[in-house]
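Missing here is one protein chain; the remaining ones are kept as they sit in the complex.
Naming follows writing order (A and B), and every chain is counted from residue 1.
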Amino acid sequence: MDVLFVQALINGLLLGGVYAAYSAGFSLIFGVMGVLNLAHGELVMLGAFIAYGLFELVHLDPYLSIPIAAVSLFLGGYAIQKFIINRVIEQPHLMSYILTFGLHLILANTAVKLWTHDFRTITTSYSGMNAAFWGLNIPYARLITFFLAVAVVIFLWLFLNRSETGRAIRATAQDKYAARLMGVNVREIYALTFGLGAAVTGMAGASLSPFTIIFPEMGLGYTVTAFCVVVLGGMGYMQGALYGGFALGVVQSLAAAYLSAGISVAVTFLLLFIMLVLRPTGLSGKGIAG
Amino acid sequence: MMVNRRTVLIVLVVFSLLAATASWSAAAEPFRVGVAVSLTGAFGKEGTMVQDAYILWMETVNARGGINGHPVELTFYDDKSDPATSAKLIDRLVIGDKVDLLLGGFGSSLVFAASAAAERHGYPLISGAASSNRLFERGFKYYFSTLGKATEEVRGCVEMFTAVTPKPKTAAIIGADILFTSLACEGYREYAGRHGIEVIHYELFPMAFQEYNSLLHKVKGKDPDLLLVGSHLLVAMRVMKALKEIDYSPKAVAFSYGPTVPRFAEELKGDAEFVIAASEWAPNLPFEGAVFGSAADFNRTFSDRFQRRPDFVEAAAVGGALAQQLAIERLGLKPPLSGADRAAIRDKLVSDTFPTFYGVIDFAPDGANVAQPPVAVQIQDGALKTVYPLEYAESEIRYPFQAWKQR
Partner (left out) sequence: MKAQTARKRLLIWGVLTLLLCLFPAFVSSQYLLRIAALMVFWIGMAGSWNLMSGYTGYVDFGPVAYFGIGSYAAALVMTEGGGSFFLALPAAGCTAALVALLIGMPTLRLKGAYFAIATFAFAETMKQVTLEFDRTFGIFFFQGSHGITLPIAPYGNAFFLYCSLAVASLVLLAHHWIENSRFGYALKAVHEAEDTAELSGVNTFGVKLTAYAMSAFFLGVFGGIEAYWITYITPADVFSVHKTVQMVIMTLLGGMGTFLGPIVGAVFLTGVSEILGLTFVEYYLILVGMIIVGVILLLPRGIVGTWKERKRLRSL
């Protein structure tokens, strides 16, 4: 087997890990509340900026910022859902999509005002370090994000299935009226869910900061990729974020390595379209149907 | 009638308003210059750089008494990186705000739309930040650019390799698939061909393509001596991060745009060493002219004002504004300007040459600035050093690119 093929495969899996890390939160929010969070990418952006800011100000290693990003975004996400999105939760879902889009505009452009359009990145003494063997190459930073993604999915699965709050969340997702009758405070659950989704996304953003270029308008690209990942994996299905991420990452990497970069991008959207039309429940078949 | 406090107040207000109006109309009428530029959107960063450049020009000119004794006033509108908006804003500036003059924004596709509107109104539009060849091929009389054509800009980056030993034999060319960067890639290919460097890989990628590792692994596998990239700042930074991650050290890496912006070296730190970039101006070039003095003087003035050194695009923007200013000074014009005045300015821009800190600006009838030498710079010890053409070089080319694992 030629080296490029194996390398592209490795790149794809690592990329998939990155994708899964920041898409799991999106899937959770949609799965539980039916909210297509069009401001999702801004959560990644904020996580990355928190890491960058702390790095610049107090030379905090970006990986140590991960918990800080998690807590900050949990609080922010909880507040957004509780005070803003919850107001339209009884209305047709379109309202929440447009609302989150408005939030996207506000967050991204306020960030531009505060931090300017400059492109930033974190360069540490260990930036770009990679393991090289057999003609292959594995960047450590991406490997760390890969493990983070797996950890997040495992954590979410355990939380949703083994904890009291998690069960309440699942109950609400299945049937909010029944849950309400059972004594679940649906609005509170929604706020917690959004907070949780935002927290894991923020963590992903912080973990990306060493190897990605950070700028206030970076969000939209991440939102679009998150769409693709969760549709491929299955909306609302946590493990689906991993499957979808890997599938997308591998397809993109192989296309870039053997065909062309342009085809790699075209294929991404084509794949998204085909999946929706043929199998909206995702590759796993466990996603929420249309 | 009792003179109460309210009456006194009213009289005072009216009096001060009259006094203000009187003094205002007695002051010199300004030259009103309009600019439609991307302050938000995909080119928000680069657009704000151009805005800063024009602000510096205005402040410097006004501190020296203005143009022919009249101050300059700038009006900026945000085209949001959208060509349709750019054209609409030109209409607004010309008809709504009745500006005397225009200055160009950033980016070929935006300037393309704006220049069509400017041409219709008979307003010269000088841009220092757009270089697509198409801009010069429409037979417009009012479009000028201080930047050379995109395919020419990268000439220095390729020619410089004829001076190194061992001479590189192969090159890979990659770039973003938008107007300027794709033309830069065509330029690379043209000049590589002329100098006997074989192009073993040529690939353009859409802006939506963001993960370069697999693409660069493919290039690494072909092992070209040179990696030539058609880029703006974002693409350039992404390429560098990826090169280090995949441990790929070609013998040289060159970018059509990006490394000359201070942020590049600031953010990448040591990883930016050895990077080569195309340029059209550097502070060490032996140019001199009115208002700003020498290239080094301009560099200092800009750095003091904005706490960062100027990128060559910012220098080109100021250069363009300066050329228009000199044309007006030579014609002795005063505001408000008429259509005939602007036609005269246009003719002057074509007929004359303008020695400035940016070089001797000489516009051909198609609007291109023909006198600029294509320069190549290299990041050495965190600073940009001119390395080509050899007669202007301030430092020797460091070749080859030091491998990542050895740094």
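Keep this in mind: a residue touches a chain if its C-beta (ideal position, glycine included) is under 8 Å from a C-beta of that chain, and two chains touch if they have at least 3 such contacts.
Note that the structure is predicted; figures quoted are calculated from it, not measured.
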Task = Would you list the chains present here that the left-out chain is in contact with?
result = A, B
Remark   = By the document's definition of touch, the residue of B:Ala28, B:Ile95, B:Ala383 or B:Ala403 touching the omitted chain is B:Ile95
Query = Among the options A:Leu60, A:Leu103 or A:Leu143, which residue touches the chain absent from this view?
reply = A:Leu103
Inquiry  = In the complete complex, the non-displayed chain touches which residues of subunit B?
reply    = 39-40, 76-78, 80, 82-84, 87-88, 91-92, 94-96, 109, 112-113, 116, 120, 134, 177-179, 182, 204, 206-208
Inquiry  = Contact with the hidden chain only, please: which subunit A residues?
reply    = 30, 34, 36, 84, 87-88, 91-95, 97-99, 101-110, 113, 224, 227-228, 231, 235, 260, 262-263, 265-266, 269-270, 272-273, 276-277, 280, 290
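Simple rule for what comes next: only the chains that are shown with their structure count from here on.
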Request  = Between subunit A and subunit B, tell me the centre distance in angstrom, where each centre is the average of that chain's C-alpha atoms.
outcome  = 37
Inquiry  = Looking at the complex, which residues from subunit A come into contact with subunit B?
reply    = 3-4, 7-8, 11-12, 15, 109, 112, 116-121, 123, 127-128, 130, 132, 137, 139, 141-142, 211-213, 215, 217, 221, 252-254, 256-258, 260-262, 264-265
Ask   = How about subunit B: which of its residues touch subunit A in the complex?
value = 40, 44-45, 48, 177, 203-206, 208-211, 213-215, 217-218, 221, 233-234, 237-238, 241, 244-247, 263, 267-271, 404
